[in-house]
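Excluded from the complex is one protein chain; the other protein chains are retained at their positions.
Each chain carries a letter (A and B) given by its place in the written order, and its residues are counted from 1.
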Amino acid sequence: MSPFSALLRKDLRVELRTLRSLPAMALFAVSAFVIFRFGLDREQLDGELAAGVLVPTLLFAALLAINRLFVAEREEGGFDLIRLAPIDRPVLFAAKASALVIYLVVLELIAVPIFALFFLDSASGLLPFALILLLANIGLAATGTVISTIATMSSARDLLAPLILLPLLIPLVIAAAGAGEHLLAAGGPDYGRFGTWLALLGLYDLVFLLVGYATFDYLLED
Amino acid sequence: MMERTAAVESRPASGSSQPAIELRRLRRDFGERTALGGISARLEPGESLAVLGPNGSGKSTLLRILAGLLRPSGGEISVLGCALPKEAHRLRGRVGYLGHAPLLYRDLSPRENLGLAAALHRLDPAASDSRIEMLLDAVGMSARGDDRVAELSAGMKQRIDICRAVLHEPDLLLLDEPDAHLDSEARVLVEPLVGPGNGRTRVVVSHDRESATAGAEVVLELR
Partner (left out) sequence: MANALRSITLRRLAVATVLVLGAGFALAFFYAPEDADQGFIQKIFYLHVPLATAALLGWIVAAIWAIQHLRTGDPKYDARSYVSIHISVIFGLAVLLTGAIWAKGSWGVWWEWKEPTLVSFLIVFLLYATYYPLRYAIEDRERQARYSSVFAITAGAFVPLNFLAVRLAEPLIHPRTFSSTGGLPDSMLFAFVVCLAGMALLWTTLVWFELDAKSASGNLSKIRRALEATA
C-alpha cells in the first residue's frame, strides 16, 4: 500500500470509528436550513435565494471539518510519525485534502437532498450543480488543509482557521452561488454562465493545489 | 546566560570507520533560552550512548535533534553520515525513534498502527505483516493486537511503540526512557528488541543511571 493510501485509509478509518466530524456537519447543515426558513420567512426557495442559503451553509459546515482535520495528529503528539518516515511531506497534504473532499461529498449527499426536500420545487438543476460543488470541494480542501495545518500549530487554533479561511473562500462562494442562482432557478436550470463558473473554480483549484503542494514541506518542519 | 555543558566519558575513538554519530559544539536555543550548549560527542557503530541528566537538561531535545525532528541552532552534527540539518531528509526512515509519548493513533489498533508505520516506511506488505506478528508476539501483545490503543495501559502502549520503533529495522535507535511504564517482566521482553548488543547502535535517554550506563560505551552527562 502506498503511503498516500495508508494515510487516507487511516483518516477514513478513524472518522468511521469516532464519527467526529460527519454527523456534526450534517446536523449543522440541517439546523441551518431550518434557521434560514424562519430567518427569511420563506418556505420555498429558488434562484439566488436558494443558492444563497445552500452555499454558505455548506461552507460553514465545511469549517467544522477543517477545524478537526488534524485532531488525531494533535492527540498523537504531532506530526512525528510522518516526519520520521521516508516520504515527501506533500503526500500528507494530498491525503488530508482527499479525506476532506470525501467528507464534503458525503455531507453534500446528505444535505443537498434534504435542502431540495425542504425548499426546492424541482431537482433538475441538482446534477449539474453537483459538478459545481465537487470542484468547489476540491478548492475548499486545498486551502482548508493548508490553513488547518497552520492553525493546528498555533495557540488560537479553533479561531484562526475560520478567520483566515472566510476571505480566502469567497471566490468559491462567488462561483458556487453564481452557478446555483441559475441552476436552481424557478423555471428550471439555466446554463447561462455555467462554463465561466466552472473555469473560475478550476483555476482556483489548480492554483491552491499547487500552493499547498509546494509549501507543505515548510509547514511540517520542526 | 547559563551554558549547558556536558561531561563525556568514553573509550578512545577507533578512528578508522565512520562514526554513527558525531557532535561538535551542538547548540539549541529556544528564543532567549539555551537548552543545549556546546555538546560534543562521538559514537561508533554498534555502540550505545547513554544520555543522563536532571529534568529539563535537554535530553529529549538532544534526541529529537538526532532524529532529524528538530533543527539545531549551531554546531556540527552528523548522524549516520548525514549532516544535520542540511541532509536531514536523507536520514528519514533510517532511525528508530522512541519518544516521550507513543506515536500511536489511539483510535486504531496496534496491528493497524503498525501496518500504517510499515506502509509509511514503504516496507513490503507480506514481509512486514509477518514481522508485525513476530514483534507483537515478542512483547506479549498478540492477544490485544486488535483492541483500540486508547483501551491499553501505558505499559502496553510503550511495548507497542517499541515495536513501531524497531519495525523497519533501523540503523540507529534513539530511545527516550525505553523502560518507562514497564514492569520487570515487560522489561525482559523488550530487552532483545532495544537492549544493548547485537551490533545495535543506540542512544538511550534515561533517569536510571545504573541501567543506562550498564550497556553503554559512551556516557553523556547534561546539566
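The rule is short, and it goes like this: contacts are C-beta pairs under 8 Å (C-beta built on N, C-alpha and C of every residue); 3 or more make two chains touch, one makes a residue touch a chain.
Predicted model only: the values in this text are computed from it and were never measured.
In the complete complex, the hidden chain is touched by one of A:65, A:97 or A:175, namely A:175. Although one chain is not drawn, the whole complex shows that of A:6, A:81, A:107 or A:146 it is A:146 that touches it. Interface residues of subunit A facing the missing partner chain: 143, 146-147, 150, 153-157, 159-160, 163-164, 166-168, 170-171, 174-175, 178, 193, 196-197, 200, 203-204, 207-208, 211, 215, 218-219, 221-222.
Keep in mind that, in the parts below, only the chains that are shown with their structure count from here on.
Every residue of subunit B that touches subunit A in the complex is listed here, in rising order: 67-71, 92-95, 97, 99-108, 112, 115-117, 119-122, 125, 148. The residues of subunit A lying in touch with subunit B in their complex are 1-3, 5-7, 10, 13-14, 17-18, 72, 75-77, 80-87, 221-222.
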